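First up is the structure itself, then whatever we jot down about it.
All protein chains but one are shown in place.
A and B label the chains in the order they appear, each numbered from 1.
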Amino acid sequence: MDIQRINPAPKWSDATVFNGIGHFVEVAEAPENASLESQVAQIFEQAEASLATFNSDKTRLLSVTIYLTDFAYLETFNQLWQDWLPEGSAPSRACVKAELADPDYLLEITFVAAAK
Amino acid sequence: MDIQRINPAPKWSDATVFNGIGHFVEVAEAPENASLESQVAQIFEQAEASLATFNSDKTRLLSVTIYLTDFAYLETFNQLWQDWLPEGSAPSRACVKAELADPDYLLEITFVAAAK
Partner (left out) sequence: MDIQRINPAPKWSDATVFNGIGHFVEVAEAPENASLESQVAQIFEQAEASLATFNSDKTRLLSVTIYLTDFAYLETFNQLWQDWLPEGSAPSRACVKAELADPDYLLEITFVAAAK
């Protein structure tokens, strides 16, 4: 069975798909001076685009790990997260605090999703 | 192929199952004033319940990531972990230090397991 890679670059692919399951990771593409709300909106929009590349959508998330750089962001993040997710389609979710590779990043999310 | 979601809530599902693979995450349900031993026992009991929802059990773990808030817990955790796992059925395992969303949480574990 073939592996599908979306935009394979030297360090990472935007997504990989194998056996009906996609893996992708999002940080805000324009993090500089971007508020938490802006970074979350960017990540959700990017995630929807990544999901679309393998004929999936946000109703088909299986698992996410959310890395927050500060738990002061948790309450706001949770509200945006719930507003984004269609009812009844929440994935399994881990949430931990971690420093990220670019100090402008306020959060990073890894996703596992089912293709259609 | 359909995605099975166990107890889908607005922020997360207790487990998701797709293509024979389940994802779930556990923190102690009653962490307040709970010792490491108590939290680990809670997590293991919760994990067994989560596994049972998709006809799996602790012999069928594929991968775990263990987030400990303090490596002083590692030795005790490792002993409890070995005692819990049936011989010959240990998953792939990562273990890192991380702060968690509730200061009462001493650890969080993400699981990937095979359905039967």
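Basically, a contact is a pair of C-beta atoms (placed from the backbone, for glycine too) under 8 Å apart; a residue touches a chain by one contact, two chains touch by 3 or more.
A quick note: this is a predicted structure, and the numbers were derived from the prediction, not measured.
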{"item": "Omitted-chain contact residue, chosen from B:19, B:35, B:55 or B:76", "value": "B:19"}
{"item": "Sites on subunit B contacted by the missing partner chain, in the whole complex", "value": "19-21, 60-63, 65, 71, 74, 78, 81-82, 85, 87-98, 112, 114"}
{"item": "Sites on subunit A contacted by the missing partner chain, in the whole complex", "value": "1, 3, 5, 8-16, 18-19, 21, 23-25, 65, 67, 98-101, 108, 110, 112"}
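The working rule: only the chains that are shown with their structure count from here on.
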{"item": "Superposing rotation of subunit A relative to subunit B, computed on C-alpha atoms, to nearest 5°", "value": "120"}
{"item": "Separation of subunit A from subunit B, taking each centre as the mean of its C-alpha atoms, in whole Å", "value": "22"}
